[in-house]
Structure formats: C-alpha cells, structure tokens
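Here the complex is missing one protein chain, while the rest keep their positions.
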Amino acid sequence: MCPSGETLSAYLDNEVEGQWKKGIEEHLALCPSCKHKLDEMIFTREQLALESAPDFRDSQKRGRSCLAGLNSMQYVSFWRRRIALPLPAAAAAVLLMIILGFSTLLLSLRTDYRFMSIRTQPSGTSEVLVTAPIDDLERILKSLELNSSRQEIIIQLPKEPDFFVVGEAEMFLAAEYKRDKQW
Amino acid sequence: MAKEAGRVKIDQAFFEEVYETLYPLIHKLAYHITGDAEQAEDLCHEAFIKYFERKKSLPDINQTKYWLIRVVKNISLNYEKKKSRQRKAFEKLKKTAPLAADSSEHEYIKKETINRIQRALDKIPYRLRMAVVLKEYAGLNYKEIGAILGISEGNVKIRVFRARQRLAQILKEETEHVP
Partner (left out) sequence: MVKRISVLILLVMAIFRGNAQDIELEEALRPILDKALQLNIIARVLPPGAEQEWNMQSSKLTIPGRSIAVKLLGENIRIFVMLTPYWQENGKLLLVAQGEVVLSETAESEVKYLSTVKSIPISLGEKVLFFPLGVSKRFRKNFNIQLEIEILSYKDLLEKSAD
C-alpha cells in the first residue's frame, strides 16, 4: 500500500517519526512510483532554494532612518514606567491623601517616592511631606483635573471641496518648503 | 537616574540586535510572499515599526521571530486582498477597453518578476504559498507554522503538499512552452 502524497511530503519535511518513518523508508526502497513522487518534491524544493530574494541591505538601511525618528518615543515611554510602591510608602501616601482630601490620588499612587517625612503636630494629626518624581506629579496633576481637557483640537473642514490623498504624508520646515516652491 | 538610563540603553541595544539579526529573514519572507520587492520592503518596515511600538518586549529572539512572522502574515493578507481587487478591476477594464495593449497588464498588477520560480509562487493561491514559503524559506516545522497561521499541523501538511504539487505542475508547464 502506497502512502499518500501528503505523507510523502511530510516525510520529506522530517515530520514523520518512528515506526511510520521506517515503514515509508522500506516502502520507498521497493516502490519506484513513490520514489519518483518524492524525487519530484525534492526537485521542487531545490528549485525554490535557487530563488533568492533581492539584496536586503539597502532596504534595511532605509528602514533604519525611518525608525530613527521613532527612537525618542521609546525613550519617553520608558520614563512613564510604573514602579511598585513599597509598603510603608503606601501607608504614608494614604495619609497624605486624607490630609489633602484628594481621593483621586489613591488611583495614581504607584510610584517610588524619593523623600518622605511624617511629622506629628501638637494637635495630634500627622503631616506627610512627599517629594515625588516629575512624571508622577504629572499624573497627580491629571488626577486633580488640572490637565482635564484631553489635548484635542477638532476642526470641521469646509463641505466642499472633496479631498483626496495625493501622496504619502509629508513634513517640511516651512522655510525650506517656501524655498523649494518651484513645484 | 544613571541606572535607569542604563536600562533604556539595553532596550535599544536589544532592538538593534533584533533588527540586525531578523531583518534579512523577514525581508526574504516578505519578498517570497508578495513577489514584489517594493511591497516586500514596505511590509518589512511596517512589521518592524509595529515591533518597535510594542509596549511589552518579548522574552527572547526566537519569540520575536515568530511574532514578526505573524505580523508579516497579517499585513500580507491585506496586500493580497488589495491585489485581488485590483486584478478584478483590471479584468473589468480589459473587457470594456479591448484595444489596450497587453504589456500594460504587468505594469498594472505588479512589477514584473523576472524569476520564473517566484512567478510560479505568485501563481499559487495565497494560503498555499504562505505555508510553503514558511516551510522552505524560514525553515519552520509544521507545529511552528501551524501556530503562526492559526491552523492545525494536519492542515499545514496538506497545504505544503498541495503547494508543492501546484508548483511542480506550473514549472513543468512553463518548460513545455519554451519555444
């Protein structure tokens, strides 16, 4: 019994194991028809191997300059990384919240506070002084809704005319663009 | 502060390593899948930009390889759909403007591929092409291919086999037509 074409193909790809593999090998030794089928597939494989893609190096270089502009982005997103807050700091932070009465701070307190001191006033209440890193302050301010408006500008374009994409988006220095305005 | 700056450098260094190591393979795959050098470059760049913008980094270079290949597959599917739409549109055009010269066909659909092997690859259906390219040019096993394409190993086996069958057929026909 001859194995199916798929099985021979899988055998060529080394996807057949153990007894099955052995069985096929024994069969191939005896069956010229199957051997021929396999040889055809090997030939196709060799043909495919001959085909080479165009040189990638220029393309790779072009890709690099494209990504260079994005590099700073990665730098910035690093600074926004959240660091786990150690337990005593969490306790102190909660105290700060209660004193300042800003419950929204609870949600944003997950950063490493650099300096902290807790003092007990004569009246018995504790005061907490915190120096938070800059990125965290930004989030504190956000949660205090000092930067509430999602920095968004919405512009309604005129109804006419119809707009079309004429090319890839471009960005130039205004000075350079005016200079080259012969187009 | 200095420690944190050091961490940034490592991330960038890892990206450089990824870009250096995997670009050739991704470019090769993109080319064999699309059959067009320009599209391959666009596809490749898009894939690496997506990787660059990824917030979480992948555990190792192997996982990154699989991730990038999966992205290439997803993007190439869109290209494929566009190609078939363009082809349909062109067929319509051909019917209504029969006097158009035949040479225009190649310019319209895609850039002419000189190599008969790639031409043969372009002729087989996208699904089959995808499987055989991953097998022959990325050297992945059925399990890996199945994971990337989201299909069973059995399905991979069938697609690779059918691709080989069709390729053999096309290549045979071509040699027969040589005057």
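Going by the order they are written in, the chains are A and B; count residues from 1 in each one.
One rule holds in what follows: a contact is a pair of C-beta atoms (placed from the backbone, for glycine too) under 8 Å apart; a residue touches a chain by one contact, two chains touch by 3 or more.
Here the structure is a predicted model, which is why all the values come from computation and not from measurement.
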item: Touched by the hidden chain, restricted to displayed chains; value: A
item: From A:1, A:30, A:50 or A:154, residue that would touch the chain that is not displayed; value: A:154
item: Interface with the unshown chain - residue positions in chain A; value: 69-70, 72-73, 75-76, 79-80, 99-100, 115, 127, 129-132, 134, 137-138, 141, 144, 146-147, 150-175, 177, 183
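Following the convention adopted for this analysis, only the chains that are shown with their structure count from here on.
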item: Mean-CA-position distance for chain B and chain A (Å); value: 21
item: Of all residues in chain B, those that touch chain A in their complex; value: 4, 7-8, 11-12, 15, 19, 23-24, 27-28, 31-32, 37, 40-41, 44-45, 48-49, 52-53, 55, 115, 117-118, 121, 132, 135-137, 141-142, 153, 157-158, 160-161, 164-165, 167-168, 171
item: For the chain A and chain B complex, residues of the former touching the latter; value: 5-6, 9-10, 13-15, 40-41, 43-45, 47-51, 53-54, 56, 59-60, 62-64, 66-67, 70-71, 73-75, 77-79
